[in-house]
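All protein chains of the complex are present and in place, except for one that has been dropped.
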Amino acid sequence: QETIKVGILHSLSGTMAISETTLKDAMLMLIAEQNAKGGVLGKKLEPVVVDPASNWPLFAEKARELISKDKVAAVFGCWTSVSRKSVLPVFKELDNILFYPVQYEGEESERNVFYTGAAPNQQAIPAVDYLMSEDGGGAKRWVLEGTDYVYPRTTNKILEAYLKSKGVKDEDILINYTPFGFSDWQTEVSKIKAFGSAGKKTAVVSTINGDANVPFYKELGNQGIKATDIPVVAFSVGEEELAGIDAKPLVGHLAAWNYFESIKTPENEAFIKKWQAFKKNPKAVTNDPMEAHYIGFNMWVKAVEKAGTTDPDKVIDALPGIEQKNLTGGTATMLPNHHITKPVFIGEIEANGQFDVVWKTDTLIPGEAWSKQLEGSKDLEADWVKLKCGNYNTKTKTCGGA
Amino acid sequence: MLRLLTLLVLLLAAPALAQAPDPYGQLAGDGYAEIEAGVSGLAASGDLRADAILSALSDGRLLVRPADRTLLIRQGGTLVDARTGAAAADSPDLKPVRANNRVRRAIEAARGQLDLASPDPGKRRIAADAVFKARDAAALPALDAALARETSAPVRQALTEARAAVLLARPGTAETDRIAAIPAIQARGDGDAMGILRGLAADPSEAVRNAAARGIAAIETRLAILGALQNVWYGISLGSVLLLAAIGLAITFGVMGVINMAHGEMVMLGAYTTYGVQEVIRTQAPSLFGWSLAISIPCAFLVAGLVGVLIERFIIRFLYGRPLETLLATFGVSLALQQGVRSIFGPTNREVGAPAFMSGAFDFYGLSITWGRMWIIAFALAVFLGLLFVLRRTSFGLKTRAVTQNRRMAAAMGIRTPYVDALTFGLGSGIAGIAGVALSQIDNVSPNLGQGYIIDSFLVVVFGGVGNLWGTLVAALTLGVVNKLAEPYVGAVLAKIGLLVFIILFIQKRPRGLFALKGRAVES
Amino acid sequence: MPSRAPLIDLKGWIFLAVLAAFCGAVPVLNLAVPEGSGLHLPTYLVSLFGKYLAYALLAVSLDLVWGYCGILSLGHAAFFALGGYAMGMYLMRQIGSRGVYGNPVLPDFMVFLNYKALPWYWYGFDHFAFAALMVLLVPGLLAFVFGWLAFRSRVTGVYLSIITQALTYALMLAFFRNDMGLGGNNGLTDFKDLLGFSVQAQGFRVGIFVATGVALALGYLIARVMTVSAYGKILIAVRDAESRTRFLGYRPEHFKTLAFTVSAMMAGVAGALYVPQVGIINPGEFAPTNSIETVIWVAVGGRGTLVGAALGAVLVNYAKTVLTGVMPDAWLFALGGLFVVVTLFLPRGLVGTAIERLGSRRAAATLPPEPDIAPKLAEEGQGS
Amino acid sequence: MSTDLVERPDARGPANRKRETDALLYLDDLRVTFDGYKALRGLSLTLARGELRAIIGPNGAGKTTMMDCITGKTRPDSGIALFDGTHDLLRSDEPAIADLGIGRKFQKPTVFESHTVADNILLALKGPRAAFASLFGWRNRVEAARIDALLETVGLLAHRGRPAADLSHGQKQWLEIGMLLAQDPKLLLVDEPVAGMTDAETAETARLLRRIAGEHAVLVVEHDMHFVRDLGCRVTCLHEGAVLAEGSIDAVSADPRVVEVYLGR
């Protein structure tokens, strides 16, 4: 019997395997589940897994292979921005679909890509709002600590502009970047400590990536920076990352996500149960990018059914407007700019490695492809339904690029 | 007796707050603001149960019955009514009273006030610090009372500082009092003190402003000196990590000449062994957790050493005399080991806990020294000296050196070369494994752990001069200190780049490393 | 008579013939054979093969210095990446106002990081000729300066290897910095066209594939010229007993620097051809492991044979392509195992061992008995 | 021989006095210390053009160290070493010294192992040494004939195509001598040429060196007293880094101090 092939493009080896392997498994679970429900359009789905090995050119090569050789109907994959950038031309050229499940810096909207992770306005800004509020501790002084790459740079640019618009002075903002995989945080943490002892309430916004987080938090714990003194809010630390750290010294530090495993809804509980059964591990944790894949995959299924075909062109047109219930309540909608609406949660780390949601948005926030805070992009708009353009300049009334 | 005094003090303070709303009701409320108010209210109310309730709250054992908003405390298996202390029945709809940072901060401040009267001087000191941080004017009477009876000098000083801080923060303190408070703050001499004094820049009184400015100047010099010392310390600590990571390589590569790309994986195996040991301890004998690292050290040595011996017996031994090919083969081994660990333990980080003696920090004349780092430094030096002893003073060391310098001749002298080779490689690998135990305390325990150290390890060994253990030691410490001294000025990335360039240039000056052996013996 | 070895020996002829056949067949199978036919070669394979050939050129360049000169460079990825960046900068400039922000001068990443003007080092890269010159010049100059310093100071063996590694590592860290103005971690992507041809077009892909094949053949020939001439003999003498050559009046540093520089330029060209075919250049290309992998290709194919280096590069990468697709969870076992097996059973690599088996002892004897990277502890001090 | 050192004031001032000597090789008061061990303690020696000189002396007397100083391998702490009148050897590096016309055979034979025997000679042949030139130039037939002639002299003609790595110890000694001859230097430094040779070969080597001398200056270090006698030249005996005795072989070997420290009873 004929099957519909679905590509899974996540690193299973190399530095990114630590984050991406879970997403591969999540996809396998979702596909198996869909098949149990009878597949799509009466056909079974067949996952095609490849390993781009955390190597960016290899991502492009594997994407090409998935599309050209395996003839997949859509691809779920990538984690880092650079891997997405690397495969972008391939998806454009071969006209296929990529579902990208990770929070990122924004500033992009492509016809062939659907961004199911958070844009900066769905994660960073609400988090800062919270920390400034009375409940969050009324932070007046800010450390923006990040890994030196595009996501933190952009996020911090946006945040810096945002903070200044809220009246925070230059000398109350400290921006610091460290390289990938940085492991000796002594100096940086002591700098934060010194910065935070200037009398005003200080908070740290961390866009530290991947492996560097564990030593960072260990050092925070060792130097005795408690959340009650200087809270740290992170955008890339989820349940999965915490599983590798002794969370006790970190209680009260925060993370902003669109999903937390600890959120109690029937959908979420069912999802967690299925996941733990699938992994055959009662301790397996779920996280935000997994939910993004859950949403993206279900949206894709619905769009295929709506279009009546897996032809990427038709599916791309069918996707905007598709709705899918979030695991945490509310309904995500695919927007014309290929981003989705999301709730934002702020969670505090608990001793058991889970997050206690201390704040959430009242409504779902629509993802913005182009940041309103940045000079170059505030006039841009993405709309693939009416304007058929990812970077329409509202001033010049033209669609940029080729 | 003390308790009674506290009560008295608190009762004296209480009338001012007589009109305050019922803290119990607030604690059972919804918003964090309300809960916070409840905490402060409870502390100020002088309620004898406050301590128990606050600790229940911070441990998540304080529950609320939604029906009548009664607070209950879970104590072991039983429930008691928080207000009355009477036993209460369990019911499924009980919800914990939630705490966030705001509430926790209030709890800390509140307990600070309460603990000022604690019989334990350590607790009193912590309490004084909490008050210092919170600067809550409400604590002033309690502070004064505590000061009046305090006998321990350090606690006294902490109390004085806290009092000064509260006075300076409180609006309406008299100018003379403000000026009098400044020296106490200045004497504290740290960043917090600086922050407080800076806050006085807008003070209406010129005298206060001047006194504060003098205080700031004094603290600044002190902090500058301390900062430099602190950086040196960080450098030594980074150096000790580099040393640990490199020292096994100093044997397999430095002494044996095997370009051991799998060295990092041996470190990783050591870290995973630590994880394994801790898992077993957690499930089988939790009381031994404090010993988990001590137990892990021999285990990691054996595991990594055994793997090393196997690698030597099955691969390396065919490659003596073809050192370059060891690069190829060990690279292959390294890939396979990484994937092996990934397949067995999964790709994600594993949690390795820190026993109590490894966590926290202490203050050493103003330097903040973390226990974990200090033990790692001590450990690195111990490993280094041990290895030095083995290689220089034992007959095994002599045989090792003979075999690696001229395998064929060593055999002709009756030295069992295969045996020595395997043990030497095993020793180097085992030491790498031991390093893994230490590194598990500061870094990710993931399949990629080793990759992060391999380049630095080679750099250290080469910079120090291949085959020279002392060189490895000096190189590791030099690189660590230089790196950490540069980091505050140019940032982590440029510091590292600068260091690499420095090494490249340095090697031009000394083409055989820091401690190059000289003379005919080493020329080729 | 110490006769000069032929410029192209038997294995060279075989190599060139296979390469020519390959470069001839691929375009035909891709362009002329209709898509439905079983013989049709999909375009993605053309680019893939092109990538292998670029790697092969890199491997040949490394073999020139390692196999014939004993310089185990663990930094060749740096030259490769620099060549790639030079090409990438040209490609970025070609995008012009077609970027998402529509800025005619600044590449996208500069726009959204608030660059006001193009940094000076980007000047000139809108001209292909300039960029092509830089592809040769930047790696060449770096290699020249680095080599001159190191070889003159008599840095050898493992010390040299490790500082080349430090070099590429430092460059990697530098290029990862966003402040470098080269795109940071994301590198340079989203290329549109090269010399007016769209980089996505099938014709272009075939064209650049053939160009890479030609470059490989040329690179091979240059390396041959260098190794069969008197220069090559001296190079080998330097490799075997550097200090001895000094007492004969040779200046090893000159010989080594020349080889190192030429090799770096070749690596730069390989990088420049690689970038348009894979569509991205990012600091990850500087990663020390990339250099080590290159060494491994050479070792697998057979060090000191040139042909072997090219073959090793293609084979290992082909294996990687296949294995990452077929056994994504276990391919590292297979690849790691392959490396171990090759070292244990084919000590001179595929080509080296084949030559040995075929009894041509002399050709194989160009390999030194003791490679010179490891610390020479075992050697007797009384020499020289 | 007139070997005195003449010092002429230089235009640049007294500090830069120009030194000149008629001797081909002029060593004065060379001192070398290794980690505190004094290997040379004021060694002085002069060698006239075309002279053949034998150096003897106990093991560790500093004979090899002296050659190291002459060829630029070891930098003495102090002293003077002039070659061919004015060239200051202490300021030149090894290739420059080789270029001046000083060739050397090492005590432990070092040849290019992966080159053939013939190529080893080829690389040693006198000729341009520049890197670029060698890319394009190639040796001609005349040189091929010369290589064969040299191999004939050292008895390795039959082995010409073998890799040098395959030679036995003694054969490598001969190959080194061949390379030294190929260099055609003005001064040959020969460190223990007959170690490991049979008596017949030893005699043959002595003849060879005598033939070469006259046109070239030769400095031979050797412990084989029969060989030294065969050379029939002036003999210098070193001891503890300085000259102990110098003169004819008979005179030197009769010197009681030489007998005491070197020849033994």
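To keep things simple, chains are lettered A, B, C and D as they appear, and every chain counts its residues starting from 1.
Convention: contacts are C-beta pairs under 8 Å (C-beta built on N, C-alpha and C of every residue); 3 or more make two chains touch, one makes a residue touch a chain.
FYI, contacts and distances are computed from a predicted model.
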| item | value |
| --- | --- |
| The complex's invisible chain, by UniProt name, from "Amino acid/amide ABC transporter ATP-binding protein 2, HAAT family", "Multicomponent K+:H+ antiporter subunit C", "Heme exporter protein A" or "Protocatechuate 4,5-dioxygenase alpha subunit" | "Amino acid/amide ABC transporter ATP-binding protein 2, HAAT family" |
| Given D:G79, D:G127 or D:G196, the one touching the chain that is not displayed | D:G196 |
| Residue in contact with the excluded chain [from B:A106, B:A410, B:L469 or B:I507] | B:A410 |
| Contacts of chain B with the absent chain, listed as residue ranges | 395, 398-399, 401-402, 405-406, 408-417, 467, 517, 519-522 |
| Interface residues of chain D (partner: the chain not displayed) | 34, 37, 56-61, 64, 107-108, 155, 166-171, 173-174, 192, 195-201, 204, 223-225, 261-265 |
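Operating definition for what follows: only the chains that are shown with their structure count from here on.
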| item | value |
| --- | --- |
| Chain B-chain C separation of Cα centroids, rounded to whole Å | 44 |
| Distance from chain B to chain A - Cα centre to Cα centre, in angstrom | 30 |
| Residue list for chain D, restricted to those that touch at least two other chains | none |
| Contacts with two or more other chains, residues of chain B listed in rising order | 338-339, 451, 493, 496, 519 |
| In the complex with chain C, residue positions of chain B that touch it | 254-255, 257-259, 261, 315, 318-319, 321-329, 331-336, 338-340, 343, 404-407, 451, 455, 458-459, 462, 466-467, 493, 496-497, 500-501, 503-504, 507-509, 511-513, 519-524 |
| Contact footprint of chain C on chain D as seen in their complex | 71, 73, 93-95, 98-99, 103-104, 106-108, 110-116, 118-119, 122-124, 129-132, 134-139, 144, 147, 161, 163, 165, 179, 183 |
| Chain C residues touching chain D - in the complex, by the definition given at the top | 1-2, 4, 225-226, 229-231, 233-234, 236-237, 239-241, 243-251, 254-255, 257-258, 362, 365-369, 380, 382-384 |
